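What follows is a single structure, written as structure tokens, with notes after it.
Shown here: the complex without one of its protein chains, the others still in place.
Chain lettering (A, B and C) follows the sequence in which the chains are written, and residue indices restart at 1 in each chain.
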Amino acid sequence: MTNSNNKLSHNFSVRVYFEDTDAGGVVYHTSFLRFAERARTELLRSLGISHQSLEDKEGIIIAVRSCNAEYLKPARLDDMLEITSGNIIPEATGLKLSQTIRRGEEILVSVGVRLVCVNKKGRPVRLPLRIHENVGIFQN
Amino acid sequence: MTNSNNKLSHNFSVRVYFEDTDAGGVVYHTSFLRFAERARTELLRSLGISHQSLEDKEGIIIAVRSCNAEYLKPARLDDMLEITSGNIIPEATGLKLSQTIRRGEEILVSVGVRLVCVNKKGRPVRLPLRIHENVGIFQN
Amino acid sequence: MTNSNNKLSHNFSVRVYFEDTDAGGVVYHTSFLRFAERARTELLRSLGISHQSLEDKEGIIIAVRSCNAEYLKPARLDDMLEITSGNIIPEATGLKLSQTIRRGEEILVSVGVRLVCVNKKGRPVRLPLRIHENVGIFQN
Partner (left out) sequence: MTNSNNKLSHNFSVRVYFEDTDAGGVVYHTSFLRFAERARTELLRSLGISHQSLEDKEGIIIAVRSCNAEYLKPARLDDMLEITSGNIIPEATGLKLSQTIRRGEEILVSVGVRLVCVNKKGRPVRLPLRIHENVGIFQN
């Protein structure tokens, strides 16, 4: 985690492998969104929450409700990328957050995501209280 | 292709396989974006343009510059989905378009994409004239 | 379906998209195995069986027990490939089969797969009788 300008952020590193690239010689556009989801999963894990136990114990799945991505610069095989997640805003049945994917100082991709909690029938359910209370540390 | 309300659209069908789903029991969010790209590739092919020949003969790669997706309803294993692409607007170095992913009459996902043409060094280059002139048929 | 040398085979076509390729400029090795699974799913569908209804109605999931693949020649973006599945041998709790992936007359990849039927706890269960009886048409 980093704390700059009074904003607390969650950081997660990802290495680029062949599976993430395409015949254009660069990282395939949806691979960045997979990386962003790994980072969100680890952000939750840092709060003591795992997707599998959420589903097994509470019947809750956290799904993507909307997503927008700006692709500013390409990444290549073997690059080490860092995903920074912050600006988390809890909502009644989910949360919003911002993520940037960097290689060193360069911002390659910027992502905004809205997540929604659903039950096994796909109906929205309330964001669990312990998530609502704890994601606040990544809120500015 | 369909023509409704004086808008000409390109349609492409995709079957959902195990590879497209996740442990939530539904289609993984980035799989829809892979489907959307297959549809864009087929739209170009319907105009006589293939990614491989664009790269081999003209050194041009069509990359995603930005993408936003609204996930309205989930899809499941074995579903047959239809991707409709339209509202194509050519730009100096790329184009914008809208895509919807349907199962029957239901809209599951709506996607907006901006594409950019780049050379092998990743620099923006002009949208080839024959694309610029021909995508107009999918423009309203 | 094709019938050569008294062997009946199931055929399925797949187009190569960016998502299937890697930075080596060719189709990523596991993409061929995804294609092979699409072909097996369509082979079952040709017998009136879908994965989703097998799971929903009978609690049966068909899993890969083992897989071997020989990669003979590469495939590239935009290639149209054909997957031929045959030599199906039903077993007590699953089945074996052979698959070849071709581009025109060239064999690119040859795959052997053993599938096993499991229940939701991952325990092996008997191959459903209607599969056992019907896959025989793809057996030589």
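Operating definition for what follows: a residue touches a chain if its C-beta (ideal position, glycine included) is under 8 Å from a C-beta of that chain, and two chains touch if they have at least 3 such contacts.
As the structure is a prediction and not an experimental result, all values here were calculated from the model.
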Options A:Glu19, A:Glu70 or A:Glu91, residue touching the unrepresented chain: A:Glu19
Residues belonging to chain C that touch the chain removed from view: 23-26, 29-30, 33-34, 37, 51-52, 55, 61, 63-71, 73-74, 120, 122
Touch residues of chain B, complete complex, unshown partner: 18-19, 21-26, 28, 30, 76-77
In chain A, positions touching the absent partner: 15, 17-19, 34, 37-38, 41, 45, 50-53, 55, 76-78
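To be clear about the criterion, only the chains that are shown with their structure count from here on.
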Interface composition of copies chain A and chain C: same or different, split at half: same
Whole-Å gap separating chain B and chain C, where each centre is the average of the chain's CA atoms: 27
Chain A and chain C, separation of their C-alpha mean positions in angstrom: 34
Residue numbers of chain C (touch at least two other chains): 18-19, 76-77
